[in-house]
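Shown here: the complex without one of its protein chains, the others still in place.
Just so it is clear, A, B and C label the chains in written order, and each chain counts residues from 1 on its own.
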Amino acid sequence: MSMEIVVFVVLALAAMVSGWLVFRVDSMARATFSLLGSFLAVACLMLLLASEFLFAITFLMMIGEMVIMVLYMIAFMMNPAGLNPMNMVHQPRWAAAAGIVTFLVLASVILVTDWPVSEANPPADVTAAIGHELLGGSMLIFETAGVTLLTGMIAVMAMAARRGRFGDAIQVQREDDDGGGHDHGGHH
Amino acid sequence: MHRARHFAFGRPRAFPVVGLGGVEPWRELLLHRQLSLGRGPRDADLLVLSGEIPTDWGNTLRALFETMALPRLVLYVAPGADTDPLPGLPPGYTASSVEGIDWTLLWERLLDSQGPSARALLADQPPTPWRGRGDHGQGGEGMMGGTPYGRPMAMTMEDPDQLALDDVPTALGPHFPGLPSGLYLGLRLQGDRVRQCEGVENRFPSQSPPPGSGHREPALRARAREAVPVADLEQARLRSHLGWLADLLDLCDRPGLAMRLREARKDLDSHALRRLLDRAESRQLYYQTRNIGVISSAQARQWRLAGPVARASGLKLDTRNHDPAYRELGFQPVVERGGDVWSRCRVRIRECYQSLDLLDRAGDAHTRAPEGARGSFLDTAGGGLDTPSARNLAALQPGLAGLEWHEAVLFVGSLDLDTEEAAWR
Amino acid sequence: MNYGPVNWLAPPLALVLVILGVAWLAWVNRLAGDLARGRVSLETLMGPPRDMLRDLHKEFRLTERPDLALWLGAPLLLLTLTMAALTVLPLSPDWVGADSSVGVVFFTAMFALTLVAAYWAGWGPNSKYPLIAGYRFVGLMLAYEMPLAITVIAVALPAESLSVSSIVATQQAAYWNALTQPLGLVIYLLCALAVPFWGPFNVVNAPELAGGALVELSGAPKLLWRFGQYALLLTTSAFAVPLFFGGGAGPWWPAPVWSLVKILLVSGALVALGHGLGRLRLDRFMWWAWVVLIPLSLLNLFLIGLLILIWPGLAGK
Partner (left out) sequence: MYTTALLYALAGLLFGLALLALGRVLRFGVITTEPARQPFESGMDPQVHAWNRFHVRYLNYTLIFLLFDMEMVYMYPWAVVFLDVGWKAFMEMGMFITILLLGILYTWREGAFRWD
């Protein structure tokens, strides 16, 4: 039991400290990878919940997603490497106050609530249990997720892709701006 | 310790700088078993100066040598060289030919931890003074301003996607491994795409072709109305094309085939060469080089491109076409229509076959066609020399805009520019 | 909660095996390169140790204003993630660091960390050519990650488990996956080359970038970077053995020996394959990966799913 607490404290501290570092370091690269570190620490916390699968899949997904995020962070921030020191914090006092209050409220809720103790043992194979759930009771959610993802794909492509079937989006827009009279549907 | 080091640096890595008449000594060194080819200068052991180095390269070469990690040494190889290459570079090892290199002595100097090469060469000054300046003592101002740690940051420029991202001035050359020495291209990059090429500079000094150039480039003699053996002309073309093909294959990550081509280039054995050329003209090379750096025939005509570069864009430009000796041999110029890097590879590879064929049949035919490996040598309006390489330089600036980095490098490589020749007047 | 018995002996033993494996790959690579050049000699044998000693004696020079933590972190991370992935590689049912019930997801996640290492190696030195190289690897990952994951899932299908050991056990009870999923094998081997950016996928140490991430690296960190790349290649190809080649199955010799032999053969073949294949163009490969490779790996998944439903004997049922 004590071992478990030590692991929990170490991982929780790691997650918090690297989360804090996100706002302390100047370089966007370092900030994003600190965030990744924080998420990975949280992923490792899943192990304490006996959910190996959630640990591994969070680990896997977070890496890809954070590296994609670093592309955007660096592309869209001024001074991306933080060569000139800067302050990324706005309204620090309000933020600090809000943060402390939220923490206190949540912490007191944790302490005050009379948590129910589950009588059921965790399933022998959590991954299989998730699988049965996906193909059983949560089937609708699962298939809805598919449709949602498809909607997402079509939406991002319609918005982000420079070229579509009808040619260069930016070009088309310019023609329209000139009153060229073309009507290309989705490109407005 | 010393023996371990001797073993460790037994095959020192070289970073080449090719000066006047330095191409052949460098190619010979590349084949030498005591030497291996490094990538950048940082990890190199030897800064190989091959041929006579123009004196105004001094500052660049000093800076380049200074960035090399220890141990390091200058190896200067040039015909008739007996002194140090340039004032300001630490004395290294000087040899008049590749065979004349005493490797034991070279190792001694390379591994001399007290020697002049093991000390800092340049004064310890940042590119721009920054210590103690600016808001935080790092030399910068505000978000993007000033020169933090000695250099400014890249500034924004609107790009074709209507994003305002950074526009980064980046140099390709004058000493990029795999591209001709002395060719400086000032690029503006957005990400890894070349937005525009701002400047093209050939850093070889203008001069008339030095005596003996006619040996390397027999077309020069033909231009002087001298009857030149067809065999000479074709051998020079074959050697030049093969050397170029090997360099391009190196850039395409095929060092093995490149080395074999260089090896076969020494004695021009027809059978071996045909086999290697067959292997080079492969689907891999096709997929790696097609649709890159397309030059249309109209552009080729407008920019006055020469030789295989023009012929790869569909122009039937070849002075041999009108030469009686070549006509007697049944000569037909090799023309491709694609205009991309692959077409330029294709033209040169097919010309290699053609040259091998002509060499078999030429006998002692003589010609006055001034068609060198890179195109024809013409006269300018003022009676000066108009070299094909100088004409082909015109393709760089318009051709580079919009290419990705790897395309840009292959594009420049595919033009087969001889920077020394381009400076002849 | 039970953390299971800790196997203190396994990590150092695995490290020794990795070092030996890397030495093997370095020699195979040298031999393949020299064969391609047509100059096999004593130097083919002496080359790898010479290169290693040379890098150890060479100075490591900092650039003007590097992000040193990320720059040096890159080769360290590369080696660390490789070793972590090897935890779930079984040489035999007994010879395994630890068998995780989600081993397959675990080693895929570790391979994904390569992305972080390559990006760091590009970003760290604050130099232009390495920076471009780092960004190009992210593009490569966008291409290989999905086919890799889908192919690995297809392998887990007959085993009804994400544990690498049970995948081996299923193959030994029925057929090797190399026979039932040849398409998956080819896709996996392609990805096994792409993860350690080897051969046709060499976008990180690319010659058109004057060496890419290697431009500013010299000395021990460069040695470590090369070592990490070899170790990663060894690992990606090593997992082909439990996933496709029946793990330690084989006559006469004990299982760990068979596993090791197979690993050396597969990894050696992949290293040698890196020579003479030329290079894939990243933009073309990315298109190809999404339009051809991902549908193909899904097709593979469908085929094997269909097969084991129709004929459960294929899954040892």
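Here is the rule we use: contacts are C-beta pairs under 8 Å (C-beta built on N, C-alpha and C of every residue); 3 or more make two chains touch, one makes a residue touch a chain.
Note that the structure is predicted; figures quoted are calculated from it, not measured.
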**Request:** For the chain that is not shown, enumerate the shown chains it touches in the whole assembly.
**Result:** A, B, C
**Request:** Return the single residue from C:P125, C:G184, C:P207 or C:G274 that touches the missing chain.
**Result:** C:P125
**Request:** Write down which of B:E66, B:D278, B:D360 or B:D379 is the residue touching the left-out chain.
**Result:** B:E66
**Message:** For the chain not shown, which residue from C:P49, C:P93 or C:G139 touches it across the whole complex?
**Reply:** C:G139
**Among C:L72, C:A121, C:V204 or C:L264, residue touching the chain not depicted** = C:L72
**Complete:** Those residues of chain C that touch the unshown chain are 3-4, 6-8, 10-12, 14-15, 55-65, 72, 75-76, 79-84, 86-88, 97-100, 102, 104-106, 123, 125-131, 135, 138-139, 142-143, 145-146, 149-150, 153-154, 156-158, 160-162, 210, 215-216, 219-221, 223-224, 227-228, 283, 286-287, 290-291, 294-295, 298, 302, 305-306, 308-309, 312, 315, 317
**Request:** With the missing chain put back, which residues of chain A would touch it? List them for me.
**Result:** 47, 53, 57, 60-61, 64-65, 68, 71, 74-78, 80-81, 83, 125, 127-128, 130-132, 134-135, 139, 142-143, 145-147, 149-150, 152-154, 156-157, 160-165
**Asked** Which chain B residues touch the hidden chain?
**Response** 5, 40-42, 60-61, 63-64, 66-67, 70-71, 111, 113, 118-127, 148-154, 156, 159, 161, 163, 165-166, 168-176, 184, 190-193, 404
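Criterion: only the chains that are shown with their structure count from here on.
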**Request:** Write down the chain pair with more C-beta contact pairs when B-C is set against A-B.
**Result:** B-C
**Prompt:** At what distance in angstrom does the C-alpha mean of chain C lie from that of chain B?
**Reply:** 35
**Asked** In whole angstrom, what separates the CA-based centres of chain A and chain B?
**Response** 48
**Prompt:** For chain A, which residues are shared contacts with two or more other chains?
**Reply:** 83
**Asked** In chain B, what residues contact two or more other chains?
**Response** 148-149
**Complex contacts: residues of chain A adjacent to chain B** = 75, 78-79, 83-86, 162, 170
**Complete:** The answer for chain C against chain B in the complex is residues 33, 35-39, 41, 43, 46-47, 50, 53-54, 56-61, 64-65, 128-129, 132, 135-136, 202, 206-211, 214-219, 222, 275-284
**Message:** Could you list, by residue number, the parts of chain B that touch chain A in their complex?
**Reply:** 134-136, 138, 140-146, 148-149, 153, 160-163, 165
